[in-house]
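With one protein chain removed, the remaining protein chains of the complex are shown where they sit.
Chain naming follows the written order as A, B and C, and within any one chain the residues start at number 1.
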């Protein structure tokens, strides 16, 4: 059990915007999306949160430590910098999946993602300081064992990409179904997950599952802390320990 | 059969850089990667090419129309703006997969992606103007049928994401294996593919495969042109036609 | 008298970098500088500070409310995102000019701006929370009266620019010499100043001086607060009041 605060950031009416009055140039859309995400990452990261690009028009962030005013500021900043606006829904839960389910429902109750009259909604509530503890957030940082040696330096880049992607597809599904945890590909051969209170057996099980289902060998470092950033930094150090010691799972507590 | 020019842009020695001397803050890495990709998209897009983020540390671009000097400029610009450098390998082929295979091999022959002494390699050759025709590039633009109504407005955002992702994982594999085509998720519920000379039956087969394997319903617009941008813009217009007419496959020729 | 905390952010060894091994493309330098400044603005702004681009390779920020750790994070973030590093020197003073003088001296004592071995210096100290009050920072927001009607819509854009620039050159000098205040052009026809404890007569004097010396008519709104952002937002509202009421000076206290 954890105490995860999750924020769903959804670009308002984005699909229709991309094709109105006629399809916009793909390079402009790619530029817009990746910069908007970079800004979300920074605005969330400035307060110790972790943001994930997800589908780019729907970004998920773990935001323990950010209050409502700070979410409002993120929303305003995006509106001040981009030609699109965003709606934000915040929720907390004992697992990341629970929290995101609540956040999703709240946003859906406010109108469709493609409703042109639903703009800059801000819903939900954040953790009270009194309810926060030093182990509220659990972050796992996975990578593919020797991806460079096994894939990047050997295969066609697309075949490497397929391997990594199939591994990710299996991992994200397993972590969601078995552990109510949310896993995101973050580039290279890395996946970061916001986890429920998983233990070593849970992580070993996830790694075994991906090996069997996709023939991809993962390792993972895990951290636990008051904020996503602190938990995530511990996870990175633990992953370095896996690398140094040849182990598959290292927990930082 | 097409005549596709593909460029592989690989950040030099990126993995080690992210953890040296100790792990860098994830928010900085996310910011760096997504901005660097946005720059690649723009530099390639300024000359009618299409760039895909792929794994972010290995980006793939379709670059019919960009010559060697322009690739050199992209490489120099990245080095002038970021704390990392990049290597670029260019190749042409009758299918996108063939071209990327050649480009990957050329880069691998120059040293490992994690070789700290391999920096700013530029390999390969580009299409001669005389060899270019108005149907060299085939671009397909897929999206998920009514993703907002079926998923975004109904499911937990992560479950929506899983659906889109599983559909993508099946599509990318099928398109690669059956058609030597390279498919990239580009945000929302959209996938863009650089294709070999596929016909309508091929696209219907791909859509059928994804429906059966992942229970996700796709539609697709396809364009063919001298440059990726023109082919891609046609594909977008054809996809709009699918939306208007309720069809699943529209070819712009 | 105020209690201003000022930070000097200097790109390390920037001049030599721009011409080594040979002059870099100006477009890359312009891109680098303006993005790096945007990042500084955001990193400082996330904590209620105000950053000014100044000469771009030497940026000045008013940072009441940012502690040493946050400055360190700014420095690390820049190093993680750009091909150059930065040194940061922080100081406090009864006037902004005093504070910047101390900050400049501290940095100069650590080595030359063009010393290739001086990298990522962080010097100085920040205000203790106990010493902060609700009127520590005074921010003035000037603009040119009816710049659009008098200049932009009438003159050659460069002649408009010359007028604004000559007005700014006079203002910055006067505010520095008569009031130990630091004025920065921030785009359009706007100048923002970090001020010492100036009163209405001081601001009227500054406006009179610029009218006489450069024949440019200014108006100004002024705010006072615990943080630059709050003081600056008040200044903006007061400037709106000038616009509405046709007045030249409005103080928000």
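Here is the rule we go by: contacts are C-beta pairs under 8 Å (C-beta built on N, C-alpha and C of every residue); 3 or more make two chains touch, one makes a residue touch a chain.
Please read all numbers here as calculations on a predicted model, not as lab measurements.
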| item | value |
| --- | --- |
| Full-complex contact with the absent chain, from C:72, C:159 or C:215 | C:159 |
| Hidden-chain contact residue, picked from the options C:30, C:116 or C:247 | C:30 |
| Chain C, residues in touch with the chain not shown (by the definition above) | 8, 10, 14-15, 18-19, 22-23, 25-31, 33-35, 37-38, 41-42, 44-45, 50-51, 53-58, 60, 97, 100-101, 103-104, 108, 112-114, 148-149, 152-162, 164-166, 168-169, 172-173, 176, 182, 186-189, 192, 229, 232-233, 236-237, 239-240 |
| Hidden partner interface residues of chain A, rising order | 24-25, 28-29, 31-32, 35, 76-77, 79-83 |
| Touching residues (missing chain, whole complex) on chain B | 42-43, 46-47 |
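Rule of thumb we're sticking to: only the chains that are shown with their structure count from here on.
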| item | value |
| --- | --- |
| Chain located farthest away, centre of chain A as origin (C-alpha) | C |
| Gap in Å, rounded to a whole number, between the CA centres of chain B and chain A | 22 |
| Centroid distance [mean C-alpha coordinates] between chain C and chain A, Å | 36 |
| Overlap residues in chain A, where contacts from two or more other chains coincide | 42 |
